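In this view, the complex is presented without one of its protein chains, the others remaining in place.
Up next, subunit A:
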Amino acid sequence: MASGMVALDTPSFEAGLRPAPQDDGALFRTAILGPIDGTTRELRLARNGAAPASPRHTVILRCERSEPRRMLAWCALLAALLLAAQPARADEAFITSQPAETLSVVDLATRKVVATLPISGKPAGIAVSVDGARAFVTSPDGKALTILDAASRSVTHRVDLGGGPLGVAVHPSGSPAYVADWYQHRIKAVDAATGTVSGEVAVGQSPSGLAVTPDGALLISADRDSDAVSLIDTKTLTRLASIPVGARPFGVTIDAAGARAYTANVASNDVSIIDLKARKVVASVKVGARPYAVALAKGLAFVTDQYDSTVTVFDTDTLEKRATISVGDYPEGIAASRDGAFVYVACWEANTLEIIDTATLKVVETIPVADGPRAFGAFIRRTGE
């Protein structure tokens, strides 16, 4: 959508759309520049708050007849069409690189790394709060959770947790953050504002991936070495159930409706689909070798197959396989954009963040990031409405 013609059904007008020199994304406003004189004029879509001189796109209208009033109407219509076609926000990806001991911030509009922050202790797990305000990073070797102010990229707390903190998820309200302890087989709740541990709950063996239902009521942990997931009541921090799944579940992802959870099972090479109300596995789907995590977009599940260097895509309704997409070696963390148009894959060995178009099911961009990206968790940060 950054280039090409917009065809309008009239012989009098022709409209072109060309990318602006700096494609800075975010929100837009419109401005019509130049006199209404029936000749070429420009309509600019500018970033909200930014000067109209740095537009995201410039629209050129050429008028063959002198009909200023009609042209103005076409301008307004075209502006509305273009605004509808633009991504409404430029979200970011927060990518943990474990051996490099950094957190890379990738702007998803420009697809460039815009910040790299040092995080010690071999960072692996990541969670960004739903409002985009805070990021939470686990360091298994440093036995710590780092809490960051996401916008200013500054560390607000470094919380010593002991054990082996790995998986992390944050309550939809923004607090607490839940941290899975791989070695001590429990989950700790950490207050986001103060960094204090407010509670803990024992789960199965080696809890890894965590996820919270959109209503905030349930926390789910993939208890890797128990071949099960735990369902935890977030209000009381009590374990309600343990549901057997495939072998060695690692990543867990909950759908937008909060109805189903998907686990990537490393040792059985499949994905278990759990009905959260019925508290049981309702389906199992074979994927590639050593699946790591699952992302959901457009009615499809995208699964990183670490040992096959692929992403397996299947339809979440029919369970039919739709594609096997080649990506860099050791694909691990995976997450969908908020509008579901793209899926982002961190490739640990290849040192890349790869972008899959969910319409074409092809890799459309490969972004180099710091050594050993894992990005285990919900790593997309909302930056606008």
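Keep this in mind: a residue touches a chain if its C-beta (ideal position, glycine included) is under 8 Å from a C-beta of that chain, and two chains touch if they have at least 3 such contacts; residues count from 1.
The working rule: contacts and distances are computed from a predicted model.
> Absent chain per UniProt: "Methylamine utilization protein MauD", "Lipoprotein", "ABC transporter ATP-binding protein" or "Polyketide cyclase / dehydrase and lipid transport"?
"Polyketide cyclase / dehydrase and lipid transport"
> Where the complex has a chain not shown, which of A:124, A:179 or A:254 is the residue touching it?
A:124
> Looking beyond the chains shown, say which of A:90, A:103, A:137 or A:166 touches the absent one.
A:166
> Out of A:110, A:175, A:194 or A:284, point to the residue that touches the absent chain in the complete complex.
Touching the chain that is not displayed is residue A:284.
> For the chain not shown, which residue from A:197, A:247, A:323 or A:361 touches it across the whole complex?
A:247
> Among A:104, A:234 or A:309, which one is in touch with the chain left out?
Reading the full complex, the residue touching the unseen chain is A:309.
> By the contact definition given up top, give the residues of subunit A that touch the hidden chain.
Residues in contact with the chain left out: 98-99, 122, 124, 140-141, 163-164, 166, 182-183, 206, 225, 227, 243-248, 266-268, 272-273, 280-284, 307, 309, 317-319, 329-330, 348-349, 371-372.
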